[in-house]
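To keep things clear, I will list the structure first and then write my remarks on it.
Here we show just some of the chains, and they stay where they sit in the whole.
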């Protein structure tokens, strides 16, 4: 089975495809000067782009890990998530609180998807 | 390969099966008015149920992520884990501290398993 790497950088790749599974990096928003809901929307748009580049899409998500710098903002993140996710095609998901590498990042999301 | 979703909810599915891999959501206890060991026991029972629904069982665990709100309670969680796990069939596991979305949740566990 081949390994395909999408936007491979010196530290990490934005996405890695192995067989029928797509692994995305932990993603944060490009514009961090906005609130948690808007940051989440940016991340989800980036997930759409990367899944498309990997030959998948959000209806094929299998797993998601979400980190929030303030777990009290779970509902704000979730408003964006719920508006984006495909009904009936939700992944296994876990959300916990953690400090993130970028000081102004409020949310980071790492997903896995099928592509077949 | 088909994707099968078990208890698909509006935000997440309790479990997702893709090919020969089963992904479970991050699970917390249903009754949060008990200590860490008892919460862990509830979670592990739920894992048994979901793995059975997915055509797998705990002897086929491949990976586990565990979050504790107080890492000092590692031993309490682990008492329940050790009593439950199948000797010789332990998964790759990581346990770290994190605040969780439900205020009284002391432990959250997310596992992956094989089903073939």
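For reference, chains read A and B in written order, and residue numbers begin at 1 within each chain.
By definition in this document, contacts are C-beta pairs under 8 Å (C-beta built on N, C-alpha and C of every residue); 3 or more make two chains touch, one makes a residue touch a chain.
On a predicted model such as this, the values are computed, not experimentally measured, just so you know.
**Q** Total copy count of the complex, if 2 are in place?
**A** 3
Please note the rule applied: only the chains that are shown with their structure count from here on.
**Q** If you fit subunit A onto subunit B using the CA atoms, what's the rotation angle, as a multiple of 5 degrees?
**A** That pair's rotation angle lands at 120 degrees.
**Q** Taking each chain's centre as its mean C-alpha position, how far apart are subunit A and subunit B in Å?
**A** 21
**Q** Please name which positions on subunit B make contact with subunit A in the complex.
**A** Touch list, subunit B to subunit A: 1, 3, 5, 8-16, 18-19, 21, 23-26, 65, 67, 98-101, 108, 110, 112.
**Q** Provide the residue numbers of subunit A that touch subunit B in the complex, in ascending order.
**A** 20-21, 60, 62-65, 71, 74, 78, 81-82, 85, 87-98, 112, 114, 116
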